[in-house]
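Heads up, one of the protein chains got dropped from this complex, but the rest are sitting where they should.
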Amino acid sequence: MNRTQRDRGALRPIQIEEGVQKYAASSLLWSQGDTKVLVAVSIEEGVPPFLKGSGKGWLTAEYALLPASTQVRCKREAAVGKQTGRTVEIQRLIGRALRQALDLDIIGENTVKIDCDVIQADGGTRTAAITAASLALALAADKMAKAGLWPENALKQQIAAISVGIVAGEIRLDLEYEEDSAAEVDMNVVMTDKGSYVEVQGTGEQGDFDRKQLLEMLDLADDGIRELFQLCAKFREERA
Amino acid sequence: MNRTQRDRGALRPIQIEEGVQKYAASSLLWSQGDTKVLVAVSIEEGVPPFLKGSGKGWLTAEYALLPASTQVRCKREAAVGKQTGRTVEIQRLIGRALRQALDLDIIGENTVKIDCDVIQADGGTRTAAITAASLALALAADKMAKAGLWPENALKQQIAAISVGIVAGEIRLDLEYEEDSAAEVDMNVVMTDKGSYVEVQGTGEQGDFDRKQLLEMLDLADDGIRELFQLCAKFREERA
Amino acid sequence: MNRTQRDRGALRPIQIEEGVQKYAASSLLWSQGDTKVLVAVSIEEGVPPFLKGSGKGWLTAEYALLPASTQVRCKREAAVGKQTGRTVEIQRLIGRALRQALDLDIIGENTVKIDCDVIQADGGTRTAAITAASLALALAADKMAKAGLWPENALKQQIAAISVGIVAGEIRLDLEYEEDSAAEVDMNVVMTDKGSYVEVQGTGEQGDFDRKQLLEMLDLADDGIRELFQLCAKFREERA
Amino acid sequence: MNRTQRDRGALRPIQIEEGVQKYAASSLLWSQGDTKVLVAVSIEEGVPPFLKGSGKGWLTAEYALLPASTQVRCKREAAVGKQTGRTVEIQRLIGRALRQALDLDIIGENTVKIDCDVIQADGGTRTAAITAASLALALAADKMAKAGLWPENALKQQIAAISVGIVAGEIRLDLEYEEDSAAEVDMNVVMTDKGSYVEVQGTGEQGDFDRKQLLEMLDLADDGIRELFQLCAKFREERA
Amino acid sequence: MNRTQRDRGALRPIQIEEGVQKYAASSLLWSQGDTKVLVAVSIEEGVPPFLKGSGKGWLTAEYALLPASTQVRCKREAAVGKQTGRTVEIQRLIGRALRQALDLDIIGENTVKIDCDVIQADGGTRTAAITAASLALALAADKMAKAGLWPENALKQQIAAISVGIVAGEIRLDLEYEEDSAAEVDMNVVMTDKGSYVEVQGTGEQGDFDRKQLLEMLDLADDGIRELFQLCAKFREERA
Partner (left out) sequence: MNRTQRDRGALRPIQIEEGVQKYAASSLLWSQGDTKVLVAVSIEEGVPPFLKGSGKGWLTAEYALLPASTQVRCKREAAVGKQTGRTVEIQRLIGRALRQALDLDIIGENTVKIDCDVIQADGGTRTAAITAASLALALAADKMAKAGLWPENALKQQIAAISVGIVAGEIRLDLEYEEDSAAEVDMNVVMTDKGSYVEVQGTGEQGDFDRKQLLEMLDLADDGIRELFQLCAKFREERA
């Protein structure tokens, strides 16, 4: 399980293409190594029943693997008639994380829908989706504030996420699919740009991990996420 | 309903990007004006029950609009748990058309799966999907033959498709969404590269049409499709 | 693939039985050769969300094969929990065609539901359903106008449909199941009683077709549909 | 709740039309007053998993109301994607009752499928379906034995069923819809032609009933069912 | 098929544990021999559409086997995505029976939901559920009246139910699973505390039954149900 030409603490190269879907409030094609996620932010009038009349908004996320995104083609969930357990788990995580980024009091009774469609899945799709979605959300919030459609910029803070794991006994950042599928331990870390945790999910897939390993994984994740924030901030500035 | 800077018989500009999905046998991002369709060809072992033991292969297609592909975000079918009637109708058309392109006797008991995911929907997604899928299928067949995985090139003939319609009384080729949604008559034409029809579907959405109009629409479609075949042939040659 | 005692341009004998379902606004059992379709028109208060408040009505159709209607019993869709792609495609076609027959401005915010249940399927069920439904709709519109429930007769025009195809190289009208399943080309034509086209769907099932064949098929269809309109007009007059 | 011109212990007039669905092993359109049920018997190879290798056959039934069969159009279950609780309950009753009619050891590992589609629902559809299905099954068993496809006549005994109830305090046989919907007590009785009970289902819809009323209802049902058996026997003889 | 130490007309020993689910309006764990059913009564605001504005309430029941309640683990219906026909039939029976116990005019536009979850299934789960639910409903009605939430005690009458059957030619009360699965005839009887029938469902599973046997089964059921009412009355008094 060798990763050539990349340090165990290094992120994969990231490319960001904006505006792939012109009808969305904002959209990004996010590439992190060979993982490619298309993220779109849409804004719809109305909120779920439990928020009606509250004056507050809501945010949800949906996630899917395109059938040809995986090594072996995966079934189209719409044709099967059911989302897999993995999909449900991931889109709940994305929604939960992104709700930490947005001030739901500012946006009124509107719902922000975040679509994350994986074009190519080479590991770390859920964390890539979160980072990309947070950046897309920032761009949408900038636009809505500038257009006067939202009374002020509704972005509370930025969110970013990275995977980290133990592969062949070594702690590594930003696992590729080959590493991910062989990892003893797999951890997804979601943080705010203020440096605190929004979500920490460590799973012993083929083993377990002790406190020391946990802390080393968090150290690597902290560094990686700091780098992601710099990258996103730069992207946002350049286009402002 | 004006179309600026495009003749009523002109195709929208076409761009083709290959290899967007590395795990597929072949994949293309096909842009026709602002319509963008991601097409992937996958090859799976086995055939549906009615072909087991026949020694013949099969081909099916699946189609979806990404939620943010449309002017107003459309619901994710996987979340709803059901494909819409429109989706079902379109993917059956694509499958039927593409089965005319492939020699199912050559590929053995394997199934070719064609995924057509619409990234941006600005009219004519089903015809764009057919033309793109036919080109992708050709590339996959070239590759399979070259690799010796299929005994010979399984492509029988190329297929291409275009929409044509009557908008504000004028017959026009390759309708954009604004035109499409206001069209009196909408027709989809699928042809082989030998110049005969595989499928002709004319629908009076807001009216009906006479024999003369039908023939004029077919004339425009014939020309457009001829142009599409030249374009595809050129693309295939350049990369051969 | 011989059709005994019927000319290649001849319709199968047609029988019409009215009033089979007494609770419907109108109902017909339409037999065309051995194809039998039970058609019922129901009128329900209310319209789909996109028409609420518009003052306009709507029309939809539903289609099903009874399980024992086919040579080999087909599965009951209600038991499977899902309509097949073929069913969805056909009922969309029927609805689209019949909306051309009815003036939706006259009927107020009501929905006309057309149920087409195939008792016996010997080819041409979708076109038989359209012709039968158009006649049943005319009868219902007559009744509603006479009863003063609709302000005037809401029938804009009559619709009729027929299948035509190429079987063993020969162009034939009104295909039976044996012909249909062996046809090289299969075409469904829907027309108004003013002689223009509402829908033309030609499909090369096992081959393709050129312009000349297309025109010959349309000629045969035109004649067959003219005959259907005479038959329906006679039926409607006799009972007026 | 008056029933004109019919004694409280009288059956509604019954009409039987054979061969409505030519592809089925046997089919009947059974009219009992204004209740009309189309019943078809199909024979399929194979049995459910729990009988594989047993050498025994199986029988199941499916039931549906056509949408326009009821006073107010009912929803098409295939479109809803789910059978109603009422449908499930009825088809389980029909299947259970009819399994008493057939010798499952004789038919080998085949499954008899009984389709009961209600064309018009004016009360007593489930009992009409059972009686009609039993007669259709007898005709199919005769045919299979004569053709040598089943080693001997697989019909063990005939089955018939009738509804009986208490309406406005009066015990009545063979309730029409108007009576049925107002009945205090509703009872369905299924018997063999040897005079014993296969199923007795009495329900206090709007009240309860004592032992004396139960016995009076059974007396009426016994007489009605005896008459049904005479009628079915006569029909079967006439066509033998 | 011997039942040791229990007379053919004897009930199994019954144990009642109250308050197992603290959030419900009332809840009972009902043990009848080795059959254990957890019953809970919940009260929800609102009624189904057909009762809106009527001022009347409604009552429905839901039933499930826990997967590990049966000899061979049964599939979890929520995971399958569909309730079995047996479940649907049983919960309709429970709901129908319990609606006879409650005065729906008193409770206003509220819906009583009765959940019957079978912890261990050793025969007679549906009848145990009905008796237990009736007692739980009585406790809830007492509580609602005492708390002034319902204007008066909404319990019209008590309901109880028991199974009876013919096993190895012998008529027996309150069948255990071993008996039930081998029974020639199986009958469920539901009665009011005034001694009349609410529901009588006799089924010849492996045979049929004559009038004399029917009456003997009813005699046994009458006695058993009388005993159940005494037991429930005693339980209710002791805790009042």
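Going in written order, the chains are labelled A, B, C, D and E, and every chain counts its residues from 1.
The rule is simple: a residue touches a chain if its C-beta (ideal position, glycine included) is under 8 Å from a C-beta of that chain, and two chains touch if they have at least 3 such contacts.
Just so it is clear, the model here is predicted, and its values are computed rather than measured.
Trainee: Indicate each shown chain that the hidden chain touches within the full complex.
Mentor: Hidden chain, whole complex, touched shown chains: A, E.
Trainee: Who touches the missing chain here, E:G81, E:P151 or E:G195?
Mentor: The missing chain is touched by E:G81.
Trainee: Just to verify: which one of E:R8, E:K52 or E:R73 makes contact with the chain not shown?
Mentor: Candidates E:R8, E:K52 or E:R73; residue touching the omitted chain: E:R73.
Trainee: Using the touch definition from the top, which of A:A10, A:L51, A:A145 or A:V200 touches the missing chain?
Mentor: Answering carefully, the residue with contact to the hidden chain is A:V200.
Trainee: Could you please point out the subunit A residues that touch the chain left off the display?
Mentor: Within subunit A, the residues touching the omitted chain are 82, 85-86, 88-89, 91-92, 96, 100, 187, 191-192, 194-205, 208-211, 214, 218.
Trainee: Quickly run down the residues of subunit E that touch the omitted chain.
Mentor: 20-24, 27, 34, 36, 38, 40, 42, 44, 62, 64, 66-73, 76-79, 81-83, 87, 113, 115, 117, 119-120
Going forward, only the chains that are shown with their structure count from here on.
Trainee: Using the touch definition from the top, list the chains contacting both subunit C and subunit E.
Mentor: D
Trainee: Centre to centre, by mean C-alpha position, how many angstrom separate subunit B and subunit D?
Mentor: Each chain reduced to its C-alpha mean, subunit B and subunit D end up 50 Å apart.
Trainee: Please tell me the distance, in whole Å, between the geometric centres of subunit C and subunit D computed from their C-alpha atoms.
Mentor: That gives a centre separation of 32 Å.
Trainee: In subunit A, which residues are in touch with two or more of the other chains?
Mentor: In subunit A, 81-82 touch at least two other chains.
Trainee: Would you mind giving me the full set of chain pairs in touch?
Mentor: Final set of chain pairs in contact is A-B, B-C, C-D, D-E.
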